[in-house]
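Complex shown without one protein chain; remaining protein chains in place.
After this line comes subunit A, so read on.
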(Lines give C-alpha, C1' and ligand atoms only; values in the text may rest on other atoms or scores of the structure.)
Protein backbone atom coordinates (compact mmCIF):
# COMPACT_ATOMS: atom_id res chain seq x y z
CA UNK A 1 0.00 0.00 0.00
CA UNK A 2 3.01 2.26 0.01
CA UNK A 3 2.17 4.67 -2.74
CA UNK A 4 2.74 8.37 -2.97
CA UNK A 5 0.29 10.63 -1.19
CA UNK A 6 -2.82 11.00 -3.20
CA UNK A 7 -5.68 13.41 -3.13
CA UNK A 8 -7.86 13.54 -6.17
CA UNK A 9 -9.52 16.87 -6.75
CA UNK A 10 -13.16 16.88 -7.74
CA UNK A 11 -15.37 19.93 -8.29
CA UNK A 12 -16.95 19.33 -4.89
CA UNK A 13 -13.55 19.40 -3.27
CA UNK A 14 -12.65 22.61 -5.08
CA UNK A 15 -15.78 24.11 -3.58
CA UNK A 16 -14.71 23.00 -0.11
CA UNK A 17 -11.24 24.41 -0.61
CA UNK A 18 -12.80 27.69 -1.73
CA UNK A 19 -14.92 27.83 1.41
CA UNK A 20 -11.89 27.20 3.58
CA UNK A 21 -10.04 29.99 1.77
CA UNK A 22 -12.85 32.47 2.39
CA UNK A 23 -13.00 31.46 6.04
CA UNK A 24 -9.28 32.05 6.45
CA UNK A 25 -9.60 35.58 5.10
CA UNK A 26 -12.55 36.31 7.39
CA UNK A 27 -10.69 34.77 10.31
CA UNK A 28 -7.70 37.04 9.71
CA UNK A 29 -10.01 40.04 9.55
CA UNK A 30 -11.58 38.97 12.83
CA UNK A 31 -8.20 38.66 14.53
CA UNK A 32 -7.11 42.07 13.32
CA UNK A 33 -10.31 44.09 13.72
CA UNK A 34 -11.82 42.35 16.72
CA UNK A 35 -14.99 40.46 17.51
CA UNK A 36 -17.31 43.43 17.40
CA UNK A 37 -16.42 44.22 13.81
CA UNK A 38 -17.17 40.75 12.53
CA UNK A 39 -19.82 39.18 14.76
CA UNK A 40 -23.28 40.07 16.00
CA UNK A 41 -22.36 39.29 19.57
CA UNK A 42 -23.32 41.72 22.31
CA UNK A 43 -23.29 42.14 26.07
CA UNK A 44 -26.61 40.28 26.17
CA UNK A 45 -25.38 37.51 23.89
CA UNK A 46 -21.71 37.07 24.70
CA UNK A 47 -21.69 33.54 23.29
CA UNK A 48 -22.92 32.88 19.79
CA UNK A 49 -22.52 30.54 16.86
CA UNK A 50 -18.86 29.64 17.36
CA UNK A 51 -19.18 28.65 21.00
CA UNK A 52 -22.73 27.37 20.76
CA UNK A 53 -22.41 25.38 17.59
CA UNK A 54 -18.81 24.79 16.64
CA UNK A 55 -17.38 24.25 20.09
CA UNK A 56 -20.24 22.61 21.95
CA UNK A 57 -21.48 20.55 19.03
CA UNK A 58 -18.04 19.87 17.58
CA UNK A 59 -17.06 18.29 20.82
CA UNK A 60 -20.32 16.50 21.34
CA UNK A 61 -20.08 15.04 17.85
CA UNK A 62 -16.61 13.84 18.69
CA UNK A 63 -18.29 11.63 21.27
CA UNK A 64 -17.87 8.76 18.83
CA UNK A 65 -14.19 8.65 19.71
CA UNK A 66 -14.46 7.94 23.36
CA UNK A 67 -17.53 5.77 23.34
CA UNK A 68 -16.04 3.54 20.66
CA UNK A 69 -12.71 3.47 22.46
CA UNK A 70 -14.51 2.31 25.58
CA UNK A 71 -16.44 -0.39 23.77
CA UNK A 72 -13.58 -1.66 21.64
CA UNK A 73 -10.39 -1.14 23.61
CA UNK A 74 -11.56 -1.42 27.19
CA UNK A 75 -14.50 -3.78 27.01
CA UNK A 76 -12.78 -5.57 24.10
CA UNK A 77 -15.91 -6.02 22.08
CA UNK A 78 -13.87 -6.69 19.01
CA UNK A 79 -16.70 -7.04 16.59
CA UNK A 80 -16.76 -3.26 16.64
CA UNK A 81 -13.14 -2.96 15.56
CA UNK A 82 -14.04 -2.12 11.95
CA UNK A 83 -15.34 1.26 13.03
CA UNK A 84 -12.77 2.08 15.71
CA UNK A 85 -10.29 3.98 13.61
CA UNK A 86 -12.83 6.02 11.72
CA UNK A 87 -14.37 7.03 15.03
CA UNK A 88 -11.02 8.10 16.41
CA UNK A 89 -10.32 10.12 13.30
CA UNK A 90 -13.59 12.09 13.32
CA UNK A 91 -13.24 12.70 16.98
CA UNK A 92 -9.76 14.12 16.55
CA UNK A 93 -10.88 16.39 13.75
CA UNK A 94 -13.87 17.47 15.85
CA UNK A 95 -11.56 18.56 18.60
CA UNK A 96 -9.34 20.51 16.28
CA UNK A 97 -12.47 22.35 15.12
CA UNK A 98 -13.38 23.06 18.71
CA UNK A 99 -9.94 24.43 19.42
CA UNK A 100 -9.96 26.61 16.32
CA UNK A 101 -13.38 28.02 17.13
CA UNK A 102 -12.23 28.68 20.66
CA UNK A 103 -9.27 30.64 19.36
CA UNK A 104 -11.59 32.53 17.03
CA UNK A 105 -13.95 33.32 19.82
CA UNK A 106 -11.69 34.56 22.58
CA UNK A 107 -11.50 38.32 22.47
CA UNK A 108 -7.95 38.65 23.74
CA UNK A 109 -6.50 35.86 21.63
CA UNK A 110 -2.94 37.09 22.14
CA UNK A 111 -3.37 35.86 25.71
CA UNK A 112 -4.51 32.40 24.71
CA UNK A 113 -1.51 30.71 26.36
CA UNK A 114 -2.06 32.40 29.71
CA UNK A 115 -4.48 29.88 31.24
CA UNK A 116 -1.70 27.31 31.23
CA UNK A 117 0.10 29.41 33.80
CA UNK A 118 -2.59 31.09 35.86
CA UNK A 119 -4.81 28.47 37.32
CA UNK A 120 -8.36 29.47 38.06
CA UNK A 121 -9.20 25.99 39.26
CA UNK A 122 -12.48 27.07 40.82
CA UNK A 123 -13.77 27.70 37.32
CA UNK A 124 -15.52 25.05 35.30
CA UNK A 125 -13.93 26.56 32.25
CA UNK A 126 -10.56 25.69 33.72
CA UNK A 127 -11.50 22.04 33.67
CA UNK A 128 -12.87 22.29 30.16
CA UNK A 129 -9.76 24.02 28.95
CA UNK A 130 -7.34 21.51 30.42
CA UNK A 131 -9.31 18.48 29.39
CA UNK A 132 -9.66 19.67 25.82
CA UNK A 133 -5.98 20.47 25.53
CA UNK A 134 -4.85 17.21 27.09
CA UNK A 135 -7.34 15.08 25.25
CA UNK A 136 -6.43 16.57 21.90
CA UNK A 137 -2.83 15.68 22.69
CA UNK A 138 -3.84 12.15 23.64
CA UNK A 139 -5.76 11.76 20.41
CA UNK A 140 -2.86 13.01 18.36
CA UNK A 141 -0.71 10.36 20.05
CA UNK A 142 -3.33 7.68 19.50
CA UNK A 143 -3.47 8.70 15.91
CA UNK A 144 0.31 8.56 15.80
CA UNK A 145 -0.05 4.82 16.16
CA UNK A 146 -1.82 4.79 12.81
CA UNK A 147 0.38 7.45 11.29
CA UNK A 148 3.53 5.44 11.82
CA UNK A 149 2.04 2.49 10.03
CA UNK A 150 2.43 4.49 6.92
CA UNK A 151 5.33 6.72 7.80
CA UNK A 152 7.69 4.10 9.13
CA UNK A 153 9.77 5.37 12.01
CA UNK A 154 10.38 2.21 13.99
CA UNK A 155 11.38 3.35 17.49
CA UNK A 156 8.64 5.96 17.73
CA UNK A 157 6.04 3.41 16.78
CA UNK A 158 7.27 1.02 19.44
CA UNK A 159 7.19 3.63 22.17
CA UNK A 160 3.70 4.61 21.16
CA UNK A 161 2.46 1.04 21.08
CA UNK A 162 3.63 0.52 24.63
CA UNK A 163 1.90 3.64 25.78
CA UNK A 164 -1.34 2.69 24.07
CA UNK A 165 -3.20 1.22 27.04
CA UNK A 166 -2.70 4.12 29.46
CA UNK A 167 -3.30 6.54 26.60
CA UNK A 168 -6.55 4.82 25.73
CA UNK A 169 -7.74 4.99 29.32
CA UNK A 170 -6.74 8.61 29.61
CA UNK A 171 -8.53 9.08 26.31
CA UNK A 172 -11.76 7.97 27.94
CA UNK A 173 -11.42 9.58 31.35
CA UNK A 174 -10.59 13.02 29.98
CA UNK A 175 -13.53 13.31 27.59
CA UNK A 176 -15.88 11.89 30.22
CA UNK A 177 -14.81 14.66 32.53
CA UNK A 178 -15.05 17.48 30.13
CA UNK A 179 -18.15 16.40 28.25
CA UNK A 180 -19.75 16.65 31.65
CA UNK A 181 -18.03 19.90 32.49
CA UNK A 182 -19.34 21.42 29.28
CA UNK A 183 -22.67 20.87 30.98
CA UNK A 184 -21.37 22.16 34.29
CA UNK A 185 -20.52 25.40 32.49
CA UNK A 186 -24.23 26.09 32.59
CA UNK A 187 -24.67 25.43 36.29
CA UNK A 188 -23.45 28.96 36.76
CA UNK A 189 -26.50 30.24 34.91
CA UNK A 190 -28.76 29.75 37.94
CA UNK A 191 -31.94 31.78 37.36
CA UNK A 192 -30.82 32.59 33.80
CA UNK A 193 -31.15 29.34 31.89
CA UNK A 194 -34.72 28.09 31.57
CA UNK A 195 -35.41 25.43 34.24
CA UNK A 196 -36.39 22.95 31.53
CA UNK A 197 -32.68 22.74 30.82
CA UNK A 198 -30.99 24.13 33.91
CA UNK A 199 -30.38 21.42 36.44
CA UNK A 200 -27.73 20.47 38.93
CA UNK A 201 -27.30 17.29 36.94
CA UNK A 202 -26.86 18.97 33.58
CA UNK A 203 -23.27 17.60 33.58
CA UNK A 204 -24.75 14.12 33.62
CA UNK A 205 -27.07 14.91 30.72
CA UNK A 206 -24.20 16.27 28.69
CA UNK A 207 -21.82 13.40 29.21
CA UNK A 208 -24.56 10.80 28.80
CA UNK A 209 -25.80 12.28 25.55
CA UNK A 210 -22.26 12.65 24.23
CA UNK A 211 -21.84 8.97 24.91
CA UNK A 212 -24.98 7.71 23.23
CA UNK A 213 -24.37 10.04 20.36
CA UNK A 214 -21.15 8.17 19.64
CA UNK A 215 -22.58 5.01 18.09
CA UNK A 216 -25.09 7.07 16.11
CA UNK A 217 -22.35 9.31 14.78
CA UNK A 218 -20.26 6.31 13.82
CA UNK A 219 -23.24 4.89 11.96
CA UNK A 220 -23.81 8.04 9.94
CA UNK A 221 -20.19 8.50 9.19
CA UNK A 222 -19.71 4.88 8.21
CA UNK A 223 -22.74 4.93 5.93
CA UNK A 224 -21.60 8.11 4.23
CA UNK A 225 -18.05 6.85 3.83
CA UNK A 226 -19.33 3.61 2.38
CA UNK A 227 -21.42 5.51 -0.10
CA UNK A 228 -18.65 7.92 -1.06
CA UNK A 229 -16.16 5.16 -1.64
CA UNK A 230 -18.61 2.75 -3.13
CA UNK A 231 -18.14 0.19 -0.40
CA UNK A 232 -20.43 -1.99 1.60
CA UNK A 233 -21.56 -0.33 4.83
CA UNK A 234 -21.08 -2.29 8.05
CA UNK A 235 -24.82 -2.36 8.62
CA UNK A 236 -24.60 -5.29 10.94
CA UNK A 237 -22.13 -3.60 13.25
CA UNK A 238 -24.31 -0.53 13.20
CA UNK A 239 -27.54 -2.27 14.05
CA UNK A 240 -25.94 -4.16 16.88
CA UNK A 241 -24.63 -0.88 18.25
CA UNK A 242 -28.21 0.37 18.42
CA UNK A 243 -28.76 -1.70 21.55
CA UNK A 244 -26.24 0.47 23.37
CA UNK A 245 -27.80 3.66 22.07
CA UNK A 246 -31.35 2.59 22.75
CA UNK A 247 -30.73 1.63 26.38
CA UNK A 248 -28.88 4.86 26.98
CA UNK A 249 -31.66 6.90 25.36
CA UNK A 250 -34.21 5.25 27.61
CA UNK A 251 -32.16 5.96 30.71
CA UNK A 252 -31.69 9.56 29.51
CA UNK A 253 -35.39 10.02 29.07
CA UNK A 254 -36.29 8.55 32.44
CA UNK A 255 -33.70 10.57 34.34
CA UNK A 256 -34.87 13.69 32.54
CA UNK A 257 -38.44 13.11 33.64
CA UNK A 258 -37.45 12.37 37.23
CA UNK A 259 -35.29 15.47 37.30
CA UNK A 260 -38.08 17.72 36.02
CA UNK A 261 -40.48 16.27 38.56
CA UNK A 262 -38.02 16.60 41.39
CA UNK A 263 -37.45 20.27 40.66
CA UNK A 264 -41.16 20.83 40.25
CA UNK A 265 -40.95 22.33 36.77
CA UNK A 266 -42.69 19.51 34.96
CA UNK A 267 -45.66 21.70 34.08
CA UNK A 268 -43.38 24.22 32.34
CA UNK A 269 -42.97 21.71 29.55
CA UNK A 270 -46.65 22.09 28.66
CA UNK A 271 -47.31 25.78 29.16
CA UNK A 272 -47.31 26.45 25.44
CA UNK A 273 -44.40 28.88 25.45
CA UNK A 274 -41.75 28.82 22.75
CA UNK A 275 -39.35 27.18 25.18
CA UNK A 276 -41.80 24.47 26.15
CA UNK A 277 -42.47 23.65 22.50
CA UNK A 278 -38.79 23.42 21.71
CA UNK A 279 -38.40 21.16 24.72
CA UNK A 280 -41.24 18.89 23.60
CA UNK A 281 -39.77 18.62 20.12
CA UNK A 282 -36.42 17.73 21.62
CA UNK A 283 -37.91 15.00 23.77
CA UNK A 284 -40.42 13.52 21.34
CA UNK A 285 -38.77 13.78 17.94
CA UNK A 286 -35.19 13.27 18.99
CA UNK A 287 -35.46 10.94 21.97
CA UNK A 288 -38.69 8.95 21.87
CA UNK A 289 -38.89 8.42 18.11
CA UNK A 290 -35.33 7.03 17.85
CA UNK A 291 -36.03 4.75 20.82
CA UNK A 292 -38.95 3.22 18.94
CA UNK A 293 -37.03 3.01 15.67
CA UNK A 294 -34.23 1.19 17.42
CA UNK A 295 -36.65 -1.07 19.24
CA UNK A 296 -38.30 -2.38 16.09
CA UNK A 297 -36.11 -4.96 14.35
CA UNK A 298 -37.72 -4.34 10.97
CA UNK A 299 -36.39 -0.78 11.11
CA UNK A 300 -33.20 -1.33 13.07
CA UNK A 301 -31.86 -4.02 10.74
CA UNK A 302 -32.24 -2.09 7.54
CA UNK A 303 -29.67 0.32 6.30
CA UNK A 304 -32.05 3.23 5.92
CA UNK A 305 -33.70 2.55 9.24
CA UNK A 306 -30.59 2.53 11.36
CA UNK A 307 -29.27 5.50 9.41
CA UNK A 308 -32.40 7.60 9.85
CA UNK A 309 -32.67 6.85 13.56
CA UNK A 310 -29.01 7.73 14.00
CA UNK A 311 -29.48 11.02 12.19
CA UNK A 312 -32.32 11.80 14.58
CA UNK A 313 -30.13 11.06 17.58
CA UNK A 314 -27.26 13.21 16.33
CA UNK A 315 -29.48 16.10 15.29
CA UNK A 316 -31.20 15.72 18.64
CA UNK A 317 -28.00 16.25 20.58
CA UNK A 318 -27.16 19.29 18.48
CA UNK A 319 -30.72 20.51 19.03
CA UNK A 320 -30.33 20.04 22.76
CA UNK A 321 -27.08 22.03 22.85
CA UNK A 322 -28.68 24.80 20.81
CA UNK A 323 -31.58 24.87 23.23
CA UNK A 324 -29.23 25.24 26.17
CA UNK A 325 -27.17 27.97 24.53
CA UNK A 326 -29.90 29.91 22.77
CA UNK A 327 -33.53 28.93 23.43
CA UNK A 328 -33.12 28.51 27.16
CA UNK A 329 -31.19 31.73 27.60
CA UNK A 330 -33.32 33.94 25.36
CA UNK A 331 -35.76 35.08 28.00
CA UNK A 332 -33.19 36.13 30.57
CA UNK A 333 -30.73 37.57 28.07
CA UNK A 334 -33.17 39.82 26.29
CA UNK A 335 -32.19 41.42 23.02
CA UNK A 336 -31.70 39.15 20.09
CA UNK A 337 -28.87 37.44 18.34
CA UNK A 338 -28.53 36.05 14.88
CA UNK A 339 -25.08 35.17 13.55
CA UNK A 340 -23.63 37.57 11.01
CA UNK A 341 -22.67 36.46 7.52
CA UNK A 342 -19.04 36.43 8.65
CA UNK A 343 -19.79 34.12 11.53
CA UNK A 344 -21.53 31.75 9.15
CA UNK A 345 -18.64 31.87 6.69
CA UNK A 346 -16.10 30.92 9.34
CA UNK A 347 -18.28 28.11 10.59
CA UNK A 348 -18.81 26.86 7.04
CA UNK A 349 -15.08 27.02 6.38
CA UNK A 350 -14.24 25.09 9.50
CA UNK A 351 -16.60 22.25 8.68
CA UNK A 352 -15.39 22.18 5.07
CA UNK A 353 -11.86 21.84 6.40
CA UNK A 354 -13.10 18.96 8.52
CA UNK A 355 -14.50 17.19 5.48
CA UNK A 356 -11.32 17.72 3.49
CA UNK A 357 -9.10 16.50 6.31
CA UNK A 358 -11.25 13.41 6.71
CA UNK A 359 -11.11 12.62 3.00
CA UNK A 360 -7.38 13.10 2.87
CA UNK A 361 -6.64 10.89 5.86
CA UNK A 362 -9.02 8.14 4.82
CA UNK A 363 -7.47 8.03 1.37
CA UNK A 364 -3.92 7.93 2.64
CA UNK A 365 -3.98 6.01 5.91
CA UNK A 366 -5.40 2.65 6.89
CA UNK A 367 -8.62 3.79 8.53
CA UNK A 368 -11.43 1.86 6.91
CA UNK A 369 -11.64 -1.90 6.93
CA UNK A 370 -10.32 -3.83 3.95
CA UNK A 371 -13.12 -4.71 1.63
CA UNK A 372 -12.54 -8.41 1.02
CA UNK A 373 -12.20 -9.44 4.64
CA UNK A 374 -15.11 -7.40 5.63
CA UNK A 375 -17.50 -8.85 3.09
CA UNK A 376 -17.16 -12.33 4.38
CA UNK A 377 -16.68 -11.54 8.02
CA UNK A 378 -19.70 -9.39 8.33
CA UNK A 379 -22.10 -11.42 6.33
CA UNK A 380 -21.34 -14.43 8.46
CA UNK A 381 -21.49 -12.23 11.50
CA UNK A 382 -18.70 -14.11 13.20
CA UNK A 383 -15.38 -12.69 12.42
CA UNK A 384 -14.13 -9.42 11.18
CA UNK A 385 -10.43 -9.89 10.92
CA UNK A 386 -8.57 -12.48 8.96
CA UNK A 387 -7.74 -15.75 10.51
CA UNK A 388 -8.90 -14.94 13.99
CA UNK A 389 -12.29 -15.73 15.23
CA UNK A 390 -13.75 -13.14 17.47
CA UNK A 391 -16.74 -13.60 19.64
CA UNK A 392 -19.27 -10.89 19.94
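Going forward, contacts are C-beta pairs under 8 Å (C-beta built on N, C-alpha and C of every residue); 3 or more make two chains touch, one makes a residue touch a chain; residues count from 1.
Simple rule for what comes next: contacts and distances are computed from a predicted model.
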(request) Leaving aside the chains on screen, match the unshown one to its UniProt name from "LrgB family protein", "Binding-protein-dependent transport systems inner membrane component", "4Fe-4S dicluster domain-containing protein" or "Peptidase M75 superfamily protein". (result) "4Fe-4S dicluster domain-containing protein"
(request) From the listed residues A:173, A:280 or A:299, report the one that touches the chain absent from this view. (result) A:173
(request) Give the residue, chosen from A:91, A:184, A:310 or A:347, that touches the chain omitted from the document. (result) A:184
(message) In the whole complex, not just what's shown, which of A:90, A:194 or A:239 touches the removed chain?
(response) A:194
(request) Tell me which residue among A:70, A:182 or A:244 touches the hidden chain in the full complex. (result) A:70
(message) I need the residue numbers on subunit A that touch the omitted chain, in ascending order.
(response) 1, 3, 6, 8, 10-12, 32-37, 41-44, 46-47, 70, 73-76, 81-82, 85, 105-112, 114-115, 118-120, 122-127, 129, 149-150, 161, 164-165, 168-170, 172-173, 176-177, 180-181, 184-185, 187-192, 194-195, 200, 203, 227-231, 265, 268, 331-333, 362-371, 373, 384-386, 388
